[in-house]
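Here the complex is missing a single protein chain, while all its other protein chains stay put.
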Amino acid sequence: MIRAAQDNRLAGGAIDRSRTIRFTFDGKSYAGHPGDTLSSALLANGVRLMGRSFKYHRPRGVLSAGSEEPNALVELRSGARQEPNTRATTAELFDGLVAKSQNRLPSLKFDAMAINDRFSNFLTAGFYYKTFMWPAAFWEKLYEPIIRKAAGLGSLSLQDDPDGYDKGFLHCDLLIIGGGPAGLAAALRAGRAGASVILADEDYIFGGRLNAETFAVGMQTGQAWAAATMAELQSLPNVRCMTRTTIVGAFDHGIYSAVERVSDHLAVTPAGKPRQILWRIYSKRALLCAGAIERPIAFENNDRPGIMLAGSMRAYANRWAVTAAKRVAIFTNNDDGHRTAADLLAKGVKVMAVIDTRADAPRIADCELLPDAQVTDTTGRLGLSYIHVRLGDGSERNIECGALGVSGGWNPNVHMTCHQRGRPVWNAEIAAFVPGESGTPGLTVAGAANGDFSTAAALRTGSDQAAAALRDLDIDAPALDLPQAEDAPINLQPFWYVQGGKGRAWLDQQNDVTVKDVTLAHQENFRSVEHLKRYTTLGMATDQGKTSNMGGLAIMAELAGKSIPEVGTTMFRPPYTPVPIGTFGGRARGKNFHPTRETPSHRFSVEHNASFVEVGNWLRAQWFTQPGEVHWRESVDREVRAVRGSVGVCDVTTLGKIDVQGTDAAGFLNKVYANGFAKLAVGKTRYGLMLREDGMAMDDGTAARLSEDHFVMTTTTANAVGVYRHLEFVRQCLFPDMDVQLISTTEAWAQYAVAGPNSRKLLQKIVDPDVDITNEGFEFMACREITVCGGLRARLFRISFSGELAYEIAVPTRYGDAMFRRIMEAGREFDVVPYGTEALGVMRIEKGHAAGSELNGTSTALNLGMGRMVSRTKDSIGSTLSQREGLNKPDALMLVGFKPVDSTHKVTAGGHLMTKGTPVDAKHDQGYVTSAAFSPSLNSSIGLGFLRDGGNRFGEILTLTTPLTGADVDVEVVSAHFVDPKGDRLRA
Amino acid sequence: MIINHPLLGPRDAQEFTYLGDASLIDRPDWEAADAQEQFYEYAYLRDNPAGEHRELWFHEIGDRSWLVVTRNTLTHEITSVEMARDVARSKGRSK
Partner (left out) sequence: MRYSGLRIIKEALTGNKGWKPAWRDPEPQPAYDFVIIGGGGHGLATAYYLASTFGKKRIAVLEKGWIGGGNVGRNTTIIRSNYLLEGNGPFYEYALKLWEGLEQELNYNAMVSQRGILNLIHTDAQRTAFTRRGNAMILNGADAEMLGVEQIRARYPFLNFNDARFPIKGGLAQHRGGTVRHDAVAWGYARGADNLGVDIIQNCEVTGFRIENGVCKGVETSRGFIGAGKVASCVAGSSSRLMAKAGMRLPIESTVLQAFVTEGLKPVLPGVITFGAGHFYCSQSDKGGLVFGGDPDGYNTYAQRGNLPVVEGVMESGMALIPALGRARVLRMWGGLMDMSMDGSPIIDRTEIEGLYFNGGWCYGGFKATPASGMCYAHLLARDIPHEYATAYRFDRFRRGYMIDEKGVGAQPNLH
């Protein structure tokens, strides 16, 4: 590889020449220095061509020196760390940096897609809305694939992002956005006053525009003043200075989102460090000191590599000591453009001319001045070689130059003042929008962001606005003794585009939106700014119009015969600059996406070969594989048979548990359950059905009355949080004087179902000897606070989900694991098995208990076969609206059971039910199967489901259709209670 | 957003769960002659104003208070935060 010399490197600058850094661009190796960005280093090496445009694939060079860059986008790094669309202007150079150009085929210098440029007359704004319609099927098959392949910019690697991201929270009195002269003065004043301050800047050094200028501040250079100020700020414990930190969004109530690029400037992310951090900053006040962004002037072929913003050209010369070419020219409508000429001249660059649109252009730089002149066209295939100038007298002239600095004035960076739908207002003096009054509450603006462009004004307004913001917080901030600084007036004559040309003049260089496109949009009546944007894609590029929008607005205003403020602007939206999705995602990835809740018996389950299943955030044992079992069904069938044959134990801790206490506890439950609870005896448990106010079933569970004013309620696992919230709503908002207290005890108690004919015998070995759990002493639905294992407090409930003689025993969570093991040990003589959620599910289907699939939010008590449970003699949530006509249709869906006519066939959950002999379509739908399982007890597949008028259709044979698979099965309608319908086993 | 909890001070709205219009406190009398019509309006109809809105938030990741927050739906400015229980009592709700 040939290493190019840094031919375009100038003297001075804020780069460290003592060290040389190697990097490659498109495989070619180059050298640069610490302090360089990728773009400054490429320019130093004479590379002007850095990218291709979106539509016409025109050659593109760097336009700016900051985050507003639309052109010089590269794929940075390689492999899984490849980062598409990275702005070369903000990518800090590091040793070994690898960058590739993008959106070109096969190479940057020869891009076959540039053929589009030849057909630009055909590819005007919105052309695609007018064609590609015939034949219809060709869109997906032919046109769209071609368009999609040509579109897009850089490529994602499609490998998992190997870097880590983090999030953090910060609080402050005053957040200062931008560390230029305004921001530094503000931070100094607020910092000295003792306020807690956060000063954030997207750049890797503070100073903002001072780093790009040669102005003195007081007796020192701007850079020296910035450095000295920073030294003081960094010594103040109440000031947090954050470089490489972009405030990306202003959200409600003073909350700002900030992205800190922790490791992007390093070759390798240090071990344990994140690549970036997303900060959520809670500010009492914020001050926007984000400066201004220069805007170009449109003229024919103004998009060639080498043509850039004049202020950026100056920044490259002063800060990075580079020039894009040996010979340059300037095209400006204001005084500031002339400064670039002066500074480049001072660096020894040959400035061929300053072309100024103003007839009274002042002579500022010591070079040729062409007043009342315009650049009409340019030449140079892959980089600028000539500009064509039309002079005031109409004569034309060609000037040879490799770079052209263009200045159309500066736009205050109002972005952050518009995130809450504030609208900027027009300032005619600077011919630009400035922040309006009703912007973001708590946010004020200083310096160039407010249209105060001089250094002196920035210092002054920064200081003043900081003091004003702190005054709101009752913090007195003494005035600063501000240094003298440049205070040049703004001399600008609005000038947006060069007229008279036949070719194309670019507004949005990335999206290839030209003056002609705006004209066409106007011609076709896409005249509102939003239509203009959406029809032409002006301002929709990766810079979101930072450099392009104003020109488009100005031209639309002219065409429509309106003023620019009448035309208005499109909406500024977060983020200020694009943010990696990874950064917003933070640590919530992979297994850490959500917290994992483990039940108290988790370790036991792991040790016993459990397969786990996600139930919300819980991990529950699904089944326990024993040696020799290959298919999960073997394990589940064995567990079911073991429970029904002897005894099994299942961790049911995940069920929601709510303690309800107080003298009105029973009255409260009477309100929240559809069925009555007032008369439930102490020591008894009752099944409860809870309705939503709209009359639909919300949840079910049990409530056990441990004492007169103490109940323990269970909820389903899925609804534990929602039910608790609902109960608090009923308690606090509907019945605020009820004497009742609630607390969620889901995590306080470990709870186990011990089920099967031998469950009592097993538990008798666990409970303390004085606890009577005989059938007489502790009958079905009994509950009691007891002691186990020699004095450990526990709660015992004789309730059953499986249909067997069963108990649930609860112990304080920390004893959960021990209790599980104790039960297993005590049950060894009964061949006790642990069983998982699958066996639990099979047994509840066999028993006909409703669960989540039946309580699906659209089922009523009536549908569930519990219509009569809804008491009409008391007020309970949902009872009134449950009486509506539509919920009580004569042929309402009813929960019933299904058995295949041929027991070798399978009942499929989610299948739909059809009456025999009717068409199989939605109109004839009779219902659907909610749950299905293989029942080892019946040796058949079985299902539960909702069937129209199901209660009157036992014995009918229906078609269960599953069009997804094509399977149709004949099923018989049966009672939902497949096992022990009379409940003899429960009560045994 | 930040909700200034009457007991706990300013808390990020992320700690709260939103329910809706504070009129949900005004649950009708189940024994009224037109109870079903009243419940229909209570459960389903909303003013949904563009401007000041009194609404219920639950401090789910916090002290489990229900709050009545007065917030402008155009600007999101919050002008008052009350304990829902106090509001309910002030509206005559009891047991």
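Side notes on the structure shown:
Every chain is named by a letter (A and B) in the order it is written, and numbering of its residues begins at 1.
The rule is short, and it goes like this: contacts are C-beta pairs under 8 Å (C-beta built on N, C-alpha and C of every residue); 3 or more make two chains touch, one makes a residue touch a chain.
All values derive from a computational prediction rather than experimental measurement.
When the full complex is taken into account, the listed residue touching the unshown chain is B:45, out of B:7, B:32 or B:45. Among the residues A:586, A:645, A:667 or A:757, only A:586 touches the chain that is left out of the figure.
Of the candidate positions A:96, A:152 or A:362, contact with the unshown chain belongs to A:152.
Considering A:84, A:441 or A:645, the position touching the chain not shown turns out to be A:84 (whole complex). If you put the missing chain back, the residues of chain A touching it would be 54, 81-85, 119, 121-122, 124, 127-134, 136, 139-140, 144, 147-149, 151-161, 163, 165, 167, 249, 251-252, 255, 257, 278, 280, 419-421, 516, 520, 523-526, 528, 530-531, 534-535, 537, 540, 542, 544, 571, 573-575, 578-582, 584-586, 588-594, 596, 613-615, 692-696, 698, 852-853, 856-858, 881, 884-888, 908-912, 920-922, 925, 928, 930-931, 961-965.
For chain B, the residues in touch with the chain missing from this view are 1, 12-14, 18-21, 37, 40-41, 43-50, 53, 55, 71, 73-76.
As a working rule, only the chains that are shown with their structure count from here on.
Each chain gets a centre from the mean of its Cα atoms; for chain A and chain B, those two points are 28 Å apart. Here chain A touches chain B in the complex through residues 251-255, 282, 420, 441, 664, 667, 693-694, 721, 725, 728-729, 732-738, 875, 879-881, 883-884, going by the rule given at the top. Only residues 1-2, 12, 17, 19, 24-25, 27-28, 30-31, 35-36, 39-40, 42-43, 56, 58, 60, 64-66, 75-78, 83-85, 87-89, 93-95 of chain B touch chain A when the two sit together in their complex.
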